[in-house]
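A short worksheet on the structure shown next.
Note that one protein chain of the assembly has been removed; the remaining protein chains are unaltered in position.
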């Protein structure tokens, strides 16, 4: 119809859509799902890193990790706010997460087993996330786009910190080197999965691309990530766990093995190594904190009533 | 009256009182209190040692400590059974403990802070307990006396194991030696307190002695303990933390400083370092376990009903 | 590393880590009899650990003792199945974990004691088997009584079963080490233990009125050193003293 065409024209002209603007329901819903999922990922993403805060090996590393986790919670906050401009509340989104109706990035269902994993999460997981987020700075929805700009700045800082941990580990004692390689072995394919299924199997892509909710395809981003990451691994002296990895002169990028998509769907279905633990941790935090949230609301109401009475 | 005189005569003749025998209410009550307190001490006493089971430094030490804690729970069981012969149930006694109406030995309100403390608990705490228990083998109440015989055998084994830990620590690295001395410093006076207040301040003693519920006085046992323990400390090369400790040729025993009785009464009043933690641990165990106990009862009832129906 | 060393580590790490978990209950059980039983179970498991890790060190031949292996390896060198490192949860979860493991453990030790071509393995298994049989008897009995107890105890046991179920499959998945051991007649093909385990577990759960969960997903990784996040925390506590005082003897 007319309105939808005008909307699409605005997007095609590169205009930003703002909260008060008219938008198709599908656009709104898709955005809510995507931003919500992104926000949830920041929240759940605190847990694998939190697992090592109490065991960080130096005070400086502990401080850096704390700052990082704090940033991530902050990113969650920006993103929930961006989603709220679309007419859904943070509590609703939280309930969707806890009910299993909303997703978060599957990467956080993998465990952090050694200190090198904290490096690998920064280097690979944040690296993959940035790949996606940099593209999303150009997304059509204004609040989302602006949140991405803020987030990207901090994320690239996190990625450098992750890489710095990997440098220390890869150039450290034999045990540290072993941890570094082991971390790369375990996080390589899950990181590739972060871009989602292959374009040919991706469900929502075409419409999302048209709406500029998605800006690059899954496979484009994955290729970019591999091309960026392989030389970094080489610089660390680590081996990417892919026998088929070769430079393809013609396409100007690496050929590489697909991840095990069955594992991807298993994790998505709840059978990742940590799905149950992650969700239990979040639900428990929420349920145990009900009295706290209720207490603050009750206090605010009391104060409001006092002010009313005084006026 | 007649009955009471006859009862006292039996005790004076060294006869054992058995559950079905007549006994004065005061005798029964005092025994219930004393045996219950002793049983509770075995149960609460699992906690300070349990604190180091997961951190025992060798597999053998871990096994020995597990065996010891298992024995203690077993002693608790004998003692509850002995008390039950006096017409009180284990559940009632447990409720008294959790309500703060029944006591347990104050020594278990002190923390175990290093591995040497596990040695000190065996050496000093079990050592003091045995002093008391050996005497109580001659107590007038049959079931109590027999429980003591069984318990003494195992306790002396525990004491030797504790001393063996102290030997290793005292002859080990400088840090181990420091832990050993530190453990003695912290456990010395609390161990002396285990025998209760000085005879002149002891409330229930005279009647209990007449009834042979108590067999030696607090001060007698304390003296015996000091006389036994000081040479053991010397053998370890450790210093008993008492500047006034001197051999008194005349009395054939050591002169030593009184413990700080204010601390004793503070701990008794609930202000020991661990009172709150110990009681919280026991109450939580009991409350969290209600469904388990209820489940077993329900199952037993179902089975009984089935048997009835089948007959 | 030889397959036999690997096997002894797998057996010994299972008992070490499960023993550790069980020992965490010390003084906190729902009833005194359980405090005693849990301490006893942990004690048996630690004793078996000494034998298995002792054998691993002996065969490895690099002078490592059972204590060295228990206290000086980090998580990625541990070879236990994931099931045994799962947190205690409520007493129902602890008990269900124990039962699911005991059923496998007893069948495994029985096979080893009767069939293993490696004398030292058979000998350890003979000693351990009697203990494992008793553990199984006890845990089966309690699973039945609590499964068929109150509504709450039933619900808790059913939840516990669902909670652990996808961690049982790892006990029956073979890798190259298992193939080598099976070929040499040292240990059974893990998959061959499955029917016996299914029958035993099925029977007990049926009597307990508990429904077998539908998922046949298999969480694995422990036997090749890829653990859950929990193992690192276990080791941090367990290994503190030998790590902090490397020159001490205890």
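Residue numbering begins at 1 within each chain, and the chains themselves are lettered A, B and C in the order written.
The criterion applied here is as follows: contacts are C-beta pairs under 8 Å (C-beta built on N, C-alpha and C of every residue); 3 or more make two chains touch, one makes a residue touch a chain.
As the structure is a computational prediction, the values presented were derived from the model and not from experiment.
Chemist: For the full complex, can you list every visible chain touched by the one that's not shown?
Modeler: A, B, C
Chemist: Looking at B:182, B:199, B:258 or B:294, which residue reaches the missing chain?
Modeler: B:182
Chemist: For the full complex, which residue in C:184, C:199, C:212 or C:237 touches the chain that was left out?
Modeler: C:237
Chemist: Considering the whole complex, which of A:66, A:230 or A:245 touches the chain not shown?
Modeler: Here the residue in touch with the unshown chain is A:66.
Chemist: Mind listing the chain A residues that contact the chain we can't see here?
Modeler: 43-44, 46-47, 49-50, 53-63, 66-67, 69-70, 73-74, 76-77, 80, 90, 115, 165, 168, 172-173, 175-176, 281-282, 284-286, 288-300, 302
Chemist: Which parts of chain C are in contact with the chain that was left out?
Modeler: That gives, for chain C, the contact residues 74, 232-233, 235-237, 239-240, 243-244, 246.
Chemist: Residue by residue, what part of chain B touches the chain that was omitted?
Modeler: Looking at chain B, the ones touching the missing chain are residues 48, 51, 55, 111-114, 175, 178-179, 182, 186, 266, 271, 273-274, 276-277.
Basically, only the chains that are shown with their structure count from here on.
Chemist: Touching both chain A and chain C: give me those chains, sorted by label.
Modeler: Neighbours common to chain A and chain C are absent.
Chemist: If you average the Cα atoms per chain, which one ends up farthest from chain B?
Modeler: Greatest centre separation from chain B goes to chain A.
Chemist: Averaging over Cα atoms per chain, report the distance between chain A and chain B in Å.
Modeler: So the centre of chain A lies 57 Å away from the centre of chain B.
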